[in-house]
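All protein chains but one are shown at their positions in the complex.
As written, the chain order gives the labels A and B, with residue 1 at the start of each chain.
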Amino acid sequence: MYHKTLSYRIFNTLNTSGLILLAIVCIIPLWHVLAISFSAKSAADANLVGLWPVDFTTEAYKKTINNPVFLGSILVSIKRTIIGTAITLVLAFLAAYPLSKESTVFKARTIYAWIFVFTMVFNGGLVPFYIVIQKLHLMNSFWVLVLPGAVNVYLTILMLNFFRGIPKELEEAALIDGAGHFRTLFTIFLPVSLPAIATLALFSMVFHWNSWFDGLLYLHDAKSQPLATFLQTVVIQRDMSTMSMSPKEMELLSQKTVNAAQIFIGALPILVVYPFLQKYFVKGLVLGSVKE
Amino acid sequence: MKTKASKTWLTMLTLTVILSLLAACSNSSNTNSGNAGTSTVTGNSESVYKEKYDPPVTISTVWGVDPALKFKNGESIENNVATKWALDKFGIDIKSLWSVTDTNGAYATKLRLSLTSGQDLPDIVVVGNDDPQLAQDLIDSGAFQDAGALFDKYANDTWKAAMELDTNVWNPYIRDGVRMGIPLLDYAYNHDYLLWIRQDWLDKLNLQAPKTLDELEAVLDAFKNNNPQGLKPDQVTPLSIGFKNSLNTWMGDPSWIFGAYGTMPEQWNLAADGTLEYGSINEAMKPGLVKLNEWYNKGYIPREAALWDENKTAEPAVAGTAGIIPGPYWMSGWPLLDTAKNVEGAVWKPYPIPTGPDGKAGRHGTHFTNGVILINNDMKHPEALFTYQNYLFDNYANPAPGSEFDLGLFKGYDYDIDENGNPVFGDDIPGGQIIAPARYFLVRDGARIPDAQMNALLALADGKEPETRLEKDVAVNYGPDTPAAAKVLLSQEDISMKNMFTGPTTPTMKMKLDYLNKLELQTFNEIIYGKKPVDAFDKFVETWKSSGGADITKEVNDWYNTVK
Partner (left out) sequence: MKLLKRNWPFHLMILPSLIFLIVFSYVPMAWIVMAFQDFKPRLGISGSEWIGLDNFRYLFEREDSVQVILNTLVIAVLKMVANLIAPFTFAIFLNELRKMFVKRFVQTLVYLPHFLSWVILGGILVDILSTDGGFVNRIITNLFGIEPIFFLGDGTWFRITVVVTDMWKEFGFGTVVFLAALANVNPSLYEAAEVDGASRFKQTMHITIPSMIPITIVVGTLALGNILNAGFDQIFNLYNPLVYDKGDIIDTFVYRAAILNGQMGFGTAIGLFKSVIGMILIVISYRLAYKLAGYRIF
């Protein structure tokens, strides 16, 4: 048994401490942002905050919570993430199944596959996209956040590759039993691809949670815009040389502490969801148990 | 066999693309030809100018909403206290076609997109200077009318007088002698700068404020090596400047060092022979670069100045580790007000720009405009715009005491009245304060008269009690030392150098300017950091001229001759 050997134990200790160190290096920036969010404004503006708040205050959070636009945008983001992820998953799950077939079984698959991949690399740019959105009357509608990006080719291809890893015998047995392709997909493939679906869901959720440009351009009302759009408008640094502002306005623009609080609250939901999805791809129970 | 199959479907794919391409082309031609015809209709100028319109008239517009602008009571840019006011007061119904939070150039992008997609353009478009090419594109679209003629016909005396303070303001928008847009006036000198110096440091060291570069150097040295706050030399930023994006900007800017030798980089200056000359290729750049290199070696300027943008230069100033920062006159209100919170007893005072060896001094100047108002050909009642603006210029821009806006713009927004009848401001306003509700107006900032704010500040600096609306505004909102700073700023009025080229981007600029700018910034930074000898400047000038700079100079002067 390798677990007992000395070299393995040494490796294990080194590995564990190394990875923990790495984890700490990764948490520091967010920690720094958190420290700023709890600091006094004067210290934050002077860049005096390191890893611990200076003159601890929760003022920034009070201001954030009192901002109705911020809270409203969180709701929009949650709605878009749930609906958008659901649609993307269904489409990818459906399309990946036939695409995962050998071309001897499904001849057209290769054409379809390239039609899909082509869109990953080429796009018409902003102008025609805007016109399409307008012609479809999606402008200023919630669905503009969800429908245009509904097909995620990258995720479809990942799904397709996971399907290929599923033993052929499973599918053949089902087909021999007289099940159609749809039934095979939902009764045989669905349960064994939960780790893959969890992965896809995570990617799709992160994508929706972080997208800001569509909300900015296609939704006209700040109240209906998602959180990422809102955050983008507060974090970005602006060129002051072209317009005159009073010191009061400059102060409003440079609320480092409030921005930090908003960034932190903005990242929170996706961090909370992560551990729940994580369990699916940390251990490969599902597929293993089926195979036994 | 594989390759054969793949060829077949590649052909198919190509076919699909071409087909959809053709389809889209024919579609777009339809939409566009539909719009092209309408742009020839001229404005209907027969309707008479009125103080109030009954039945109400509509002015449509689009908004780029400042990210910092707040709303209360569930209002929005489309529907708020200012739009209600306009309807009640003038019978003008402000109709919003769309609005976008203006970040990352979203407003410009959206305007260009709606131009392209053939959406209706609004009656009034207000465009800022942050994307100068946008205003030019809009004018070139042919959708907008001769605004100068309308201005002459309808604008009132206050507005006209304000416009005449600098006749150059029309320059960027003149096409074949026709003024295609009304310049958006702004306060003068807003981005002119002076030196903010830690007075408490000077006092403790028994030093006078520096008047020349040599004296400045002595001060910088004392701040660094003999720091009165007990900071070690490597903890002090004697002079907080940065040049990540530009040598010529609004805060933490090094351009006055070149000004002391007689040029102003990154802008077009009037040369002795009356032509326009690009400041960065002037021979006077050399001693300035040498000086900066010297200061870099001595540690007077930040070691990472090449990485610092404007906001970064403010950090050591606020932290209390910087001795001098160049910046606008209003900096005592922001950000320097916070220094005393981090370092007890810190005092910043404004001082003039120091002179060079020949007694010269120079700083970059601020234009009196920050954008343009464009008026659509199809606007039914262009005179309504003037009803609205004339009133603001008379009653808001700089009225005598007793006007409608004496206390502020809107009760419950930027001021309120408590139960005893006394005015309250700031956080005492129930439901919170709105800073700058003037941004709710149809034209950004309502109405500004370029010299009004400076005059108000000078009055305050001379000890006058704030009486007029503007005097009260600057007294409350602009920081304790701002009047004094304004006085310092105006004492050097003659050293302010404005960028004299405000025309549309020239053809050679489009092709070459980005490369030339890059070459310039790179060369200058490398000289300052000692990676190249100062002679690299001569080579830069040569390359600049031969790589398009000479053509650009010619184009710029051709333009200048048409407006001069």
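Note that in this section a residue touches a chain if its C-beta (ideal position, glycine included) is under 8 Å from a C-beta of that chain, and two chains touch if they have at least 3 such contacts.
Model, not experiment: these values are computed from the prediction.
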Since one chain is left out of the picture, which of the remaining chains does it touch in the full complex?
A, B
Of B:L165, B:L205 or B:L513, the one touching the omitted chain in the full complex:
B:L513
Which one touches the absent chain: B:L134, B:L460, B:A475 or B:V541?
B:L134
Which of A:A108, A:A173 or A:L190 touches the chain that is not shown?
A:A108
Even though one chain is not shown, subunit A touches it at residues 1-3, 5, 8, 11-12, 15-16, 18-20, 22-27, 29-30, 32-33, 47, 91-92, 94-95, 97-99, 101, 106-109, 112-113, 115-129, 131-132, 136, 147-151, 153-154, 156-158, 160-162, 164-165, 180-182, 185, 195-196, 198-199, 202-203, 206, 210, 235-237, 263, 267, 270-271, 274-275, 278, 280-284, 286-288, 291-292
Absent-chain interface residues of subunit B come out as 2, 16-17, 20-25, 28-29, 31-33, 35-36, 108, 112-113, 115-116, 118, 131, 133-134, 136-137, 140-143, 234, 243-244, 302-304, 306-307, 312, 505, 509-511, 513-515, 517-519, 521-522, 524-526, 529, 531, 547
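Note that in this section only the chains that are shown with their structure count from here on.
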Note: subunit B sits from subunit A at a C-alpha centroid distance in Å of 37
If you look only at subunit A, which of its residues touch subunit B in the complex?
40-43, 45-48, 103, 110-111, 114-115, 118, 126-128, 130-131, 134, 140, 216-217, 220-223, 225, 229, 232-234, 236-254
Residue positions on subunit B within touch of subunit A in the complex are 5-6, 9-10, 12-13, 16, 24, 28, 65, 67-68, 70, 76, 98-101, 103-104, 106, 109-110, 113, 116-117, 119, 128-130, 186-187, 190-191, 249-251, 309-311, 314-316, 318-320, 330-335, 337-339, 341-342, 366, 370-371, 435-436, 477-479, 482
